[in-house]
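With one protein chain removed, the remaining protein chains of the complex are shown where they sit.
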Amino acid sequence: MQELINRAKELLADGTVARVLGWKAGDLPYNPEPAYFETAEALEDFVYNGFCGANLSKYMIEASKMEGKTMVCLKPCDTYSFMQLIKEHRVDREKAYIAGVGCKGKLDIEKIRARGIRGIESIEGAELTDDAETLKIQTIYGEKSLAYADGMLERCHVCKGKEHVIFDEQIGESKETKDAERFGEVERIESLSPEEKFSYFQSELGKCIRCNACRNVCPACSCRKCVFDSNKFDSSQKANVDSFEEKMFHIIRAFHVAGRCTDCGECSRVCPQGIPLHLFNRKFIKDIDELYGEYQAGADIDSKAPLTDYTFEDAEPSIVGKRG
Amino acid sequence: MQRIGVFVCHCGSNIAATVDVSKVAEMALMEPGVAHAEDYQYMCSEAGQAKIAAAIQEKGLTGIVVCSCSPRMHEATFRKAAERAGLNPYMVEIANIREHCSWIHKDMEEATKKAVILMRAAVAKVNLNTPLQAGESRVTKRALVIGGGIAGIQTALDIADAGYEVDIVEKTPSIGGRMSQLDKTFPTLDCSACILTPKMVEASAHEKITIYTYSEVEKVSGFVGDFTVDIRRKARSVDMNKCTGCGVCQEKCPSKKAPSEFNRGLNTRSAIYTPFAQAIPNVPVIDREACIKFRTGKCGVCSKVCQAGAIDYEQKDEIITEKYGAIVVATGFDTIKLDRYDEYAYSQSKDVITSLELERVMNAAGPTHGHLERLSDGKAPKEIVFIQCVGSRCADDRGKPYCSKICCMYTAKHAMLIRDKYPDVNVTVFYIDVRTPGKNFDEFYRRAVEQYGVNYIKGQVGKVIPKPDGKLLVQGSDLLDNRQILKEADMVVLATAIEPNPDVRKIATMLTASIDTNNFLTEAHAKLRPVESPTAGIFLSGVCQGPKDIPETVAQAGAAAVKAIGLLAKDKLMTNPCTAHSDELLCNGCSSCENVCPYGAITYEDKEVNDHGIRETRRIAVVNNALCQGCGACTVACPSGAMDLQGFSNRQIIAEVDAICR
Amino acid sequence: MYKIAKENLSALFRLIAETYGLYLPVKKAGQTNFAAWSEDAEVDLMTLKTVKSAKDAFFPQSESLYTVKKEGKKMSVEPEALKEQNFVVFGMKACDVRGLEVLDKVFLSEPVDTFYAARRDHGTVVALACHEPEETCFCKVFGVDAANPASDVACFPAGEELYWEALTEKGEALTEAVKSLLAETDEADGVSVEAEKDAIHRMIEKLPYMNLSLEGWNGDVLSEKFDSPLWEELYKPCLACGTCTFVCPTCQCYDIKDYTAGNSVSRYRCWDSCMYSDFTMMAHGNNRTSQMQRFRQRFMHKLVYYPANNDGMYSCTGCGRCVEKCPSALNIVKVIKAFQNQGGEK
Partner (left out) sequence: MPLEKKEFKPKIVAFCCNWCSYAGADLAGSSRLTYPADVKIIRVPCSCRVNPMFILRAFEKGADGVIMCGCHPGDCHYSTGNYYARRRMTLLFSMLDYIGVESGRTRVEWVSAAEGVKFSETMNSFVEKIYSLGENVRLGDLRCKN
């Protein structure tokens, strides 16, 4: 982290960048917030640790409109989102100085809370430099501990790899965290009966409060105005009078980002109701991989997106019924 | 709020017999926005149109719905009627209660209910219609004809005679097509070459016609009036300007083993060749696969003997890009492959041949110099059996379901010619039906039977068995006498089904012209627009549209030419106003729409916008309305809904969905 | 005061449900929210904070107001019936109970929101003292006592017992209805309840946000706060999602929308969020055009406008849900602290 701060100070000092986009220490041990830093003094509050899960690439849409370059701290998976945004002309590459920051897996406070750990005073072992495999958590109800991996975000268990697909320089080390199959859960659901599938999604989506956190955090959902907010389709927004509205919203949202979603997992991270929203996107990714060839959105700048491409021999929609 | 008029057509009894039309009109009055509703016997008639006009003017209607036949029939009629009455023509919607309702349902109550729903959907849509203005686009006064057979030649001549430039693109080294391979033509027995060659010469000499032989259409873009076409001129290896057509190169060429395409592979030709003596242009090409120079680098005889110095081994394919206002497809046909008809022993015996091969055998310039002989041993046949409908009218997927149309007549021709020239040869024809609907056709056939004693047997041949002595044993049945027939023959001739040239699929895709399951190009209307493709600016000439004989082909070629001329005669075309447009406040500039646009109609501009007080420069999609054809691919690719299609807007379609599901 | 063994709670719920509608924290697909009780519902009283506050029970996220039906050319309007059945909300916490007080001031003052009023009239709140307060809690800052919820019935969990104390007439009525399951208490019980309350108070003192100061936040500082350059800094990480407003026990803004269902149109209202760009959108556009303005609005409303109009009562209860749920780790505490620090520096 110190290396990152030092580098940020240098780049600010020599005028390479006008500001730094990173994370500012929070007032609790686990809530650093995305923040801009314009001076060396401000960087005193800079933090980069296991709780810096937020994908900062979407902030670059606004930062691209600002005067001068922004040094943006992107984790390996965040760089895919950034690349995709360049591809869609939503960010300006020239306005970004990309610090590819190392990553050893990001933590999910909800996972820690789910262990019944509450009244948290301090957390040890969440620093990037720590080699500790265990989180030591001091609470007002006593000290607790948790294996780092057990506190990790779902997405880190199926990590795409620790390579930055785009960067100006790489700072800090990474550690492999992948220990699960990316499509394991999707396959499990696929194997259920229609009734079981339906009841699974009914209960998950039944929690949705239409708060739009998933949409607003999503780097692929970068529309200036979402269709659900405009009158173009006469589509419902905010309301959840009927359970259909959540289904409509989440299916269409996933469809709109299909072939563009990098599987960054932010949607699931921010969902206040803990809905595994990535399962929608990942289903599309799996289908695209199987039907149209493997495709990783944001891996490159010039590939054709699966939904704006075709071949004569493409599978017919009837394949859906046939696959069983 | 719109003031909508609903007009329900009885279509005589076509609609009224199954749909309670007055009930539909009555129900229409319940719909929001409907200010007027009536039903009438024939809405498309003068009187019907007058009713519409009167209602528009008297009731101040802002939109109308006509519940009638398919919009593909009379949408244009009603739009014009509305326009004459002062209403924007795009404020008209059609509810198709004939083809989609009265004609397919029997129960009156059910059909009426459905008609009401279709009316509602149309009313819901027209409530959201907005007046649209058609734009204009220019017409390039030049036509392209794809295929240089008799169809293409005739079309090109007719267009050129009307004063327009025409280019013919022909895949093979010479124009002439299938007709040039024929010996005689029915029912007059004219020599095919004698009547074709003057046409070929006329085309090549015509100042308005440019012929690209040994060339193929590579890419087509644009739209009616303004197509841009890339033509690949394959490397001929002979300089067209220098070659005098003396033919010495062909004579001296040491490689003479390539099968002659023109003679259907029955003999061979040299590596440097013109397909036939009357070829136009009379400039040979080098078949690089067969040429020793190209295969081994050694040889070069042709270059040495060519006094004009026309041989150019370095020549490369050349791409020409040209603009056209109209395109005529005249890609013709080929006979089907017979590998799935093993029972006729075509692949086993040289003496089993197709009728087209027989044409070459009977032709003086053919492999046997016009002598009727067995290809296996050169002996004169005494017994010839013709088998009809090989692959035509076929119920299974080995052949074609359709009648190839020309076989009955050319078989009668062949039988007659053989009996005439070789009276000692017995000719037997196995047929399913003999079809002779054409001027002088049946007379022709009867002459074959009555005057020339051709033995016609109604029945099919099950098997042809080559015997060790070289004879062919034909096993057939005589359906009229209900008996099995075993017949020894010296030659068997198969009336092989014809199919559209296999290349037509590729060409149809480039032209976005639709094609049917048999690869024949679809006409815009089977009866009323038989020479036009549904794709504007594309016309159909000859067998690419369906099986035809020469006179029909020539007639259709002329008809296609007239349609093309009609288009080229216009200076401007009205464009379809149902094009896409992008809402600049919603556009993200993400390029998704651009990536799916087949016409390159979408570009991006950095534009200053005022988004509710926020002024900024944004990358915004801009649609070129002259290029946009209104498919709507972009509207779905656009995640924000910024792209919408006029005339088929998101809200209009949703209104229809809602009305139907109500 | 009465008591009931915790193991008898399901019997209690069954009994309540015989005469009342019953809403209580139910765990569904891993998350606990207030929901209607049923025999197979997974009741979860262990989770301190439901994801959404309990305000749903009185001010549902979406509710129909009336339906317009059309037959032929005739239209008819059918207003939605007001709540008539008595119901109990069991397991609310002191902060959420305070949330209702905030909503009352909005919805029960003229013009009275009849839908809300009907629900308040028919609803009985059974609140639970907070057994184990968490680091995100700061209700004490707003004068809420987590150990003594001000409800119709207050319950105190201690050991294997749940102590039951009716505080209002409605509470008495409910107590009467379930008396068969309640046991009388003695002095020893009183001691354990007091011990539990003390324990809660002691824990609350240890919480990180206890020293948060509201000094300087009142109706008099309107323009000073409004014009502060700090907002430009603070709002930046905000994603403009509505999570904070949707989990908040006091956010009361709603939107009114129409739904066309074939032959009828229903007019309904649903929670809106001042974080959304179309919030208070009018024909001429929007009076808050930037996210900074929208962000500022939320906190100004909670800490300045509302107290200015309601005798100094803040419309934040310190429940800490926004602290837990904000995807960008923003929250009202950070805002208050930012102004505090700035004050200090000056």
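Here the chain labels run A, B and C in written order, and each chain numbers its own residues starting at 1.
We take it that a contact is a pair of C-beta atoms (placed from the backbone, for glycine too) under 8 Å apart; a residue touches a chain by one contact, two chains touch by 3 or more.
A quick note: this is a predicted structure, and the numbers were derived from the prediction, not measured.
Looking at the complex as a whole, the chain kept out of the display touches A, B, C. Here the missing chain is touched by one residue of C:Thr124, C:Ser266 or C:Ser315, and it is C:Ser266.
If you put the missing chain back, the residues of subunit B touching it would be 70-72, 96, 98-101, 103-107, 110-111, 113-114, 117-118, 121, 505, 508-510, 512, 514-517, 522, 534-535, 578, 596, 598, 629-633, 635-637, 645, 648, 650, 653-654, 656-658, 660-662. Listed here are the subunit A residues that touch the chain not shown: 186, 189-190, 192, 194-202, 227, 233, 235, 241-242, 244-245, 247-248, 251-252, 254-255, 258, 280, 283-284, 287-288, 291-292, 306-312, 314-321.
Residues of subunit C that touch the chain left out of the display are 259, 261-262, 266.
Methods note: only the chains that are shown with their structure count from here on.
With chains as nodes and touching pairs as edges, the resulting graph is complete, every pair of chains being joined. Relative to the whole-protein C-alpha centroid, the nearest chain centroid is that of A. Annotation: A-C is the more contact-rich of the chain pairs A-C and A-B, by number of C-beta pairs in contact. Most remote from subunit A, judged by the distance between CA-atom centroids, is B.
Subunit B and subunit C, compared by their mean Cα positions, are separated by 71 Å. Distance between chain centres (mean CA atoms), subunit A to subunit C: 30 Å. Taking each chain's centre as the mean of its C-alpha atoms, subunit A lies 52 Å from subunit B. Annotation for subunit B: no residues touch two or more other chains. Contact with two or more other chains is made by residues 225 of subunit A. Residues of subunit C touching subunit B in their complex: 72-73, 260, 262-263, 285-286, 289-290. Subunit B meets subunit A in the complex at residues 583, 585-592, 595-596, 604, 611, 616, 619, 637, 639-641, 644, 650-651, 654.
Residues 29-30, 612-614, 658, 661-662 of subunit B are the ones that touch subunit C when the two sit in their complex.
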